[in-house]
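Missing here: one protein chain of the complex. Every other protein chain is in place.
As written, the chain order gives the labels A, B and C, with residue 1 at the start of each chain.
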Amino acid sequence: MEVGLTHLLFVSTALFFIGVFGFLTRRNMITMLMSIELILNSVNINFIAFNKYLYGGNLDGVFFTLFLIAIAAAEAAVAIAIIINLYRSHSSIDIENADEMKF
Amino acid sequence: MFFLIAAFTLITALMSVTEKKIFRAAIYLLFSMMGVAGIYFWLNYDFIAAVQIIVYVGGIVVLIIFSIFLTQQVGRAMEKPKRLRVSFSLLAVLFAFAFCFIIIWQNEFTNVEESSVELTANTIGEQLLSLTGHGYILPFEVVSMLLLAAMVGCIVIALKQVPVTVLKKEKQNSTLS
Amino acid sequence: MNLSLLILIPIIASIAILFCSNAKQVRVAALLAAIIQFGLAGMLLLVYYSERHAGNSAQMLFQYRAVWFAPLGIQYFVGVDGVSISMILLTACVVLAGVLVSWKVEKMTKEFFFLLTFLSAGAYGFFISLDLFTMFFFLELAVIPKYLLIGIWGSGKKEYSATKLALMLMGGSALVFVGLLGIYFYSGISSFDLIALSKSHLPEGVQHFFFPFLFLGFGIFGALFPFHTWVPDGHSSAPTAASMFLAGISMKLGGYGCLRVATYIMPEGAHEYQSIIILLASIAILYGAFATMMQTDLKYINAYSSVSHCGFVLLGIGMLTKTSMTGAVMQMVSHGLMTALFFAAIGMLYERTHTRAVAQMSGIMKLTPFIGTVFFIAGLCSLGLPGFSGFVAEMTVFMGSWQNADNWYRLATIAACASIVVTAVYILRALGKVMMGPVQYPDASTHSFGDAMWNEKLAAAVLIAGIVIIGVAPFLLQRLISPAITPIIQNVLRANF
Partner (left out) sequence: MFNNINILLIPLLPLVGFLLLGLFGKKHFKSSAGWIGTLSLLASTALSLITAYQYFFVSGKVNGVFQKLEVVKFAWLEFSPGMSINMGVLLDPISVMMIVIVTFVSLMVHIYSLGYMKGEERYSTYYAFLSLFTFSMLGLVLSSNIFQIYIFWELVGVSSFLLIGFYFDKPSAVAASKKAFIVTRFADLGFLIGILLLSFHAQTLDFKLLIERLTTATPQLQSTIATSFLGASVLTWGLLLIFIGGAGKSAMFPLHIWLPDAMEGPAPVSALIHAATMVVAGVYLVARLFPVFAISCPVALHVVGYIGGFSALFAATIACTQTDIKRVLAYSTMSQIGYMMLALGVSGYGGENGLGFTASMFHLFTHAMFKALLFLGAGAVIHYVHSNEMKDMGGLRKYMPVTHLTFLIACLAIAGVPPFSGFFSKEEILSAAYQSHKGIYFVALATAGLTAFYMFRLYFSIFWKKEYKTNHESVDEHHGEAPWTMKIPLLLLGVMAICAGFVPFGLFVSSDGISWPSEFNLMMSIAPVAIGLAGIGLAWIIYKSENNLSGRVSEAGRGLYQSAYHKFYIDEVYLFVTKKVVFNLIGRPSAWIDKNIVDGAINLSADLTDDTSGLIKGWQSGKLQQYAIWFFVGVIGMVWLFVYMLN
C-alpha cells in the first residue's frame, strides 16, 4: 500500500489526541508537560508532511518545524522552572492542589 | 517500514500518557520522540530528524527527567486519575479523533509542486539567514530573542526565593482549607 | 475667551493639591481654584454678553476645535451658549460654597479636596463640550470621584450608598453611550459633533429606537422616576460638600443632557415619547413630594424634595415648548443653588447637633440665628416663595407647560402645580419642628453651639446671593437662557411638520 499524506496525518492526529488525552487525565504537572510535548510533535509532523507532499518546492514547513522545536525547548524550560517553583511553595506538583486562581 | 515506525511512535506515546510510574512515562516519551524522528528520517528530512533527536531526546526529555528527580520519588506510583474524568476524556478524545480524521479522510489533497529542493543543512542554513525571497532572518532573530528571554525567565523563576510571609500564609491557607 | 481654561484650572489645581504638604495649603489651594473659577465664570458671562451685544449671533460662542482621535471623528470641541453659561455659573457657585463648607474636613484632607476639585473639572468639561464623545468623557469623569467621596468621607451606610450611586449612574452612562453610538452610526456623518448632528436629520425609526437610551440614561442622572433611588441614599450618606455637588451639579448633568443631547438631536423621538416623559415626571413630582412628607431625616427630606424638584426639569423638557424648556433650565439653576444651600445648612446643623433626625431638634433658630435664617431661606425658596429663584423657575415651567394645549398634559401640569402645596407641607413641618418651637437644649453650652463661622457665612452668602438675584431679577437669567433654547425648539418644531 502506498503510504500517502493521509497516513501521516493519521499518525499526527492520533498523536495529538493521545497528547490531549494525557493532558486531560494526568494530574502530575510533569506528565502534563510531557503530553504537551506530544501535541507539539504532532503539529511538527503535520508541518513536515504538508511540506513534503503538497509544497515540495518550499522549505516553509521545515522552518516552522525548526522554530517550533526551538519554542518547545524554551517552553519546556520555562514550564519546568514554574513547576519547580510551585513544588517549592506547595511541596506538590499535583495540578489539583494548584487551584488558588479561582473566583 | 512506515507502519512499523508509526505504530512504535503511537504505542509508546500511549504508554507514556497511561503509565503509572512517572519515570517510566518519561522513558516512553523518549521513545516516542525517537519514533517521530524516525518518521522524519523516513521522509528524508534528515536534518529535521537530527534536530528532533538533539533537542527533544537529548534536551527536553532529559530536562524532564531531571525535574522528575528534583520533585518526585522515582518509582512511586502516581495517584490514579479520576475514573469519571478518564472516561469522559476518552469519550471526547475518541469522538474528536474520529471527527477530525473523517474530515481528513474525505479531503482530497492535491499536490501543488513536486519536491525540487535538495534538503541539506546548507540550503536550510542559507535560506534561514537570507534577507531576500523566502528568507527567515527575522523569525530567526525573534526566536533567538525568545530563547534568551526564556532562559532569563527560567533563571528568575527558578531562583527566586519565595518570601517567608507568603509561604506562611499559604500554609495557613492550606491548613484552613 | 479660552474655554479650556475652565477645565485646565481645576485640573492644575487638583495636581497642585497633591503636592501640598499640609492641610492648610490644601484648603487655600482649593479655595483659590474655586475663586478663580468663580471669577472666570463671571468673566465668561460678561464676555458673552459683550460678544452678543456686538452682534455675534452664532449659536455657540468661543468655539475651539481640536482633533482628538481622527479615525473615529472624535474631537475636543467646546463652545458655550446661554444654557451652558448658566450651568457654568451654577457650578462655580456650588463649587465655591462646597469648598468653603468643607473647610473643617480633617480626615484625609488632601485627597478630599483633590477629589472635589477634580469633580468640578468633570462638570465644567461636560457643560462646555460640544462633542458628544468629549461630553461623555467628562460625564464619566464626574461620576467616579463621587464614589470615593461618599465611600470614604460619608456617614451611615455609606458603602451601600456609594456602590448604589456609582452603579446606577454607570448604568445611566452605559445607556447614554449606546444612544451615542446609535446617533454616531446612523447620522451618516460619522461624527460626534453636536452642532452637525443636530442638523443631520436622523431617520425617524432610528430616533424612535435610540431616544429612550439617551433620555433614560441622562434621566437616571436627573432622578427620573423610577430610577431615582440613588438620590436619597447617596445624598444622605455623602459628606456635606459631596451632597451639595451631587444635588447641585450632578443631577443637572442629567437634565442638561436630556435637553442638549437627547431632545436636541432627536426631536422626533422626544415627540414620540413625550407622553411617557410627562407621565414619569409628574409622578416624580407628586410622589416625591408625598414621599418627602414621611421622611424624618433632614437629608432624606431634602433628597426626596430634590426628586420632586428635578421632576419639574424633566416635565419642562417633556412639554416641548420654548417657555417650558427655558423654565426647565431655570429650574436646574435654581434647584442647584437652593439644594446646595439646604445641604450646606443641614451640614452646619449636623456639626452642632450631631443629629439629623427632625424629631431630635427644636428651637434651633434661637441658638444659631444665622444658620436658622439660612435654613429658612432655603426652605422658603424650596416651597417656591416669590423673591427667590424657585418661584420664577417653577412658574416658568407651569406657564410653558400650560402652553401645550393637550388636555392630558394640562392635567399633568395641574398635578405638578399641586405639588407646591405638598412642598409647603413638608417644608413647614421641617422648619416648624427644627427651627421653631421651644429650645430643647437646656444646657446649650455643652453642645458646641456657636453661630456660623466665617467660611460657613461666606458659603451661604454666595448661594443666597445667587438665589435672590435670580428671584428678584429673573429676566437676567431668562434672557440668557431663552435665546439658547431657540435652536432646540426649532428642531422640535421642524420635526412636527
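Criterion: a residue touches a chain if its C-beta (ideal position, glycine included) is under 8 Å from a C-beta of that chain, and two chains touch if they have at least 3 such contacts.
Predicted model only: the values in this text are computed from it and were never measured.
Name every displayed chain that the left-out chain is in contact with.
A, B, C
With respect to the chain omitted from the figure, which of C:Y48, C:F112 or C:Y287 is a touching residue?
Residue touching the absent chain, from the options given: C:Y287.
Which one touches the absent chain: C:Q37, C:S102, C:T323 or C:S382?
C:T323
Can you say which of C:A281, C:I371 or C:I420 touches the chain missing from this structure?
Checking the options C:A281, C:I371 or C:I420, the one contacting the hidden chain is C:I420.
Tell me which stretches of chain A touch the chain missing from the display.
20, 23-25, 27, 95-96, 98-103
Which positions on chain C touch the chain that was left off?
164, 167-168, 225-229, 232-233, 287, 290-291, 293-295, 304, 322-323, 363, 365-366, 369, 380, 383-387, 391-392, 395-396, 398-400, 402-403, 413-414, 417-418, 420-421, 424-425, 428-429, 432, 435-439, 473-475, 478, 482
What residues on chain B make contact with the chain left out of this view?
85, 88-89, 92, 95-96, 99-100, 103
Throughout what follows, only the chains that are shown with their structure count from here on.
How would one label the connectivity among the chains shown: line, ring, star, complete, or other?
Topology of touching chains reads as other, fitting no named class.
Would you kindly tell me how far, in whole Å, the mean C-alpha position of chain C lies from that of chain A?
Computed from C-alpha means, the inter-chain centre distance equals 62 Å.
Can you work out the whole-Å distance between the CA centroids of chain B and chain C?
Chain centres of chain B and chain C, defined by C-alpha means, are spaced 65 Å apart.
What whole-number Å value describes the gap between the mean CA coordinates of chain A and chain B?
From the centre of chain A to the centre of chain B is 4 Å.
Chain C: which residues touch two or more other chains?
Correct list: empty.
Which residues, counting only chain B, touch chain A once they are in their complex?
2-3, 6, 9-10, 13-14, 16-18, 22, 25-26, 29, 32-33, 36, 39-40, 43, 45, 47-48, 51-52, 55-56, 59-61, 63-64, 67-68, 70-72, 78-79, 81, 85-86, 89-90, 92-94, 96-97, 100-101, 104-105, 109-117, 119, 123-124, 127-128, 134, 136, 139, 143, 146-147, 149-151, 153-155, 157-158, 160, 162, 166-167, 170, 173-174
Spell out the residues on chain A that touch chain B in their complex, using ranges where they run on.
3, 5-11, 13-15, 17-22, 24-28, 30-31, 33-35, 37-38, 41, 44-45, 48-49, 52-60, 62-63, 65-67, 69-78, 80-85, 87-90, 93-94, 100
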